[in-house]
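The structure under discussion is supplied below as structure tokens; questions concerning it will follow.
All protein chains of the complex are present and in place, except for one that has been dropped.
Our next item is chain A:
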Amino acid sequence: MRQPARHCRLARPPLYPAAMTPLKNIRNFSIIAHIDHGKSTLADRIIQLTGGLTDREMKEQVLDSMELERERGITIKANTVRLNYRAADGETYVLNLIDTPGHVDFTYEVSRSLSACEGALLVVDASQGVEAQTLANVYQAIDVDLEIVPVLNKIDLPAAEPERVKAQIEDVIGLDASDAIEISAKTGLGVDKVLEAIVRRLPPPEGDPNAPLKALLVDSWYDPYLGVVVLVRIVDGVLRKGARIRMLGAKASYTVDQVGVSTPKKTPVDALGPGEIGYLTASIKEVADTHVGDTITEERRPCGTPLPGFKPSQPVVFCGMFPVDAADFEDLREAMAKLRLNDASFHYEMETSAALGFGFRCGFLGLLHLEIIRERLEREFGLDIITTAPSVIYRVHLTDGSMKELHNPADMPDMVRVSHLEEPWIKATIMTPDDHLGAILKLCEERRGVQQELTYAGSRAMLVYELPLNEVVFDFYDRLKSVSKGYASFDYQLLDYREGDLVKMQILVNEEPVDALSIIVHRSKAESRGRAMCEKLKELIPRHMFKIPIQAAIGGRVIARETISALRKDVTAKCYGGDVTRKRKLLEKQKEGKKKMRQFGRVEIPQEAFIKALKMDR
């Protein structure tokens, strides 16, 4: 397994032998920005200007250290960097920058990062304006009473319209943007003003160094050299190396092995005082032993009331993951266990499918999260996996009055026992240039959306829709990007469960149901979905020596049907002395290819069919 670069060895002697900075000289902040609006570039500039890393150490976008995060320009884990800044007033300040994920799936991580700060920089692309994701994160920051400094980035671009974007920030978010700082993170223009604003406009933390220790567990991860590393924000008291600490929620005690700060290299310090952000290690065995949002205190002198904490993150999207080669099952299990070590929001449990054999039912925070896990399994662990269609959690109310949660359409009870089904609904916020509005409204209506709001700010529209999550999980985001030519942005939050006229649709290939292709679908959509899936499968399943009927059915009723005609002639015309080698190589290739096929009765279904059959091109 390749290790994220963040887990670097201790290289230098402590930079802060006697830590505990005075409160008035500490500033803790996050940067809120939409993907590509320049958050990472600005972070790089700030780190460079304050000398956090030498040029040699300076890597582009140090905060986004995981390979995938770098590629997609997103951040998943909370990373921090502690910087020393000598301000215009002659004082030296400690700036703690806490990075936040920028994607809809990781809203939860955003909220906990923000809880460790007193302020935030709101970075908006001066040509693009406010996006849905920015909006969601800013509201979160406002909810936890952060001071927000608007920053207009990419001011050097010819398309920049700072005045229009300032007006938008005021109209849409309701923030005073008259003091917005105009910068170009790329060229470095205005970044010094940002540093001054952090010191002058953001409040210092509050806290009592003499009170019992009270610290927020912000995040934790597994480091191969240090073991479990816990990111903490000290609220009151002092965290020292060697101290006995207690985690109030987890009800566990540990002796602190090491206390340190990230510069962004892990650098040990003797102690962390109120307002400071740093890490601790304490021979904690597993990441699962640490609860994000927990309160850490002293064992001998515990604090009175714990911090409010966070609700644990709950997976909302589920899918099956199966090894392409059944022999890889154990490897897949190990790989998942390793990923889970650093990602408590990723859930998995064993699943058996008649079509796909042994695998796992996995839970994710969202589709991007799913995609990241899938890619990591393939890239870092070299596994070939089949992913089944994403599903949400349905509530199945049975006629006996009981309710069960359904994570997998294949587990749907017999319909005679079912009284009704409920499905999760979300509140979706979409921001788009108004020329794509028509297409987006149509998309939302097609997905059973209920419009709540439609407002304009300049030439941009903000749409709020209530939508069933099951209409969103599969390809809504792709479709939204496609109908808006990439300009629309999207964010959502879970609302509630609502009763829906939902049915389980099965796909039968050659008269046999293929469990991995079953979906729960709204009755009004069943026929068109069924027809689309049958047509797609007809393209995806190669012709066989016999004809293959493909049917979509609800209960015993067939609602759509296609037929793959039988091969009539399939034989090499000329095969002599030299052709046998070619023929053999072809058969050897077919043997390899067969590993990527799933045998279903007499029919071989290519693994790609399991995911492609559910994509809707229309």
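The working rule: a contact is a pair of C-beta atoms (placed from the backbone, for glycine too) under 8 Å apart; a residue touches a chain by one contact, two chains touch by 3 or more; residues count from 1.
Here is the rule we go by: contacts and distances are computed from a predicted model.
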* From "Protoheme IX farnesyltransferase", "3-isopropylmalate dehydratase", "Heme chaperone HemW" or "NADH-quinone oxidoreductase subunit H", the hidden chain's UniProt protein name -> "Heme chaperone HemW"
* Among the options A:M350, A:M415 or A:L587, which residue touches the chain absent from this view? -> A:L587
* Structure fact -> The one residue from A:K285, A:R300 or A:R568 touching the chain left out of view is A:R568
* **Sites on chain A contacted by the missing partner chain, in the whole complex** => 544-546, 567-578, 580-581, 583-584, 587-588, 590-591, 593-594
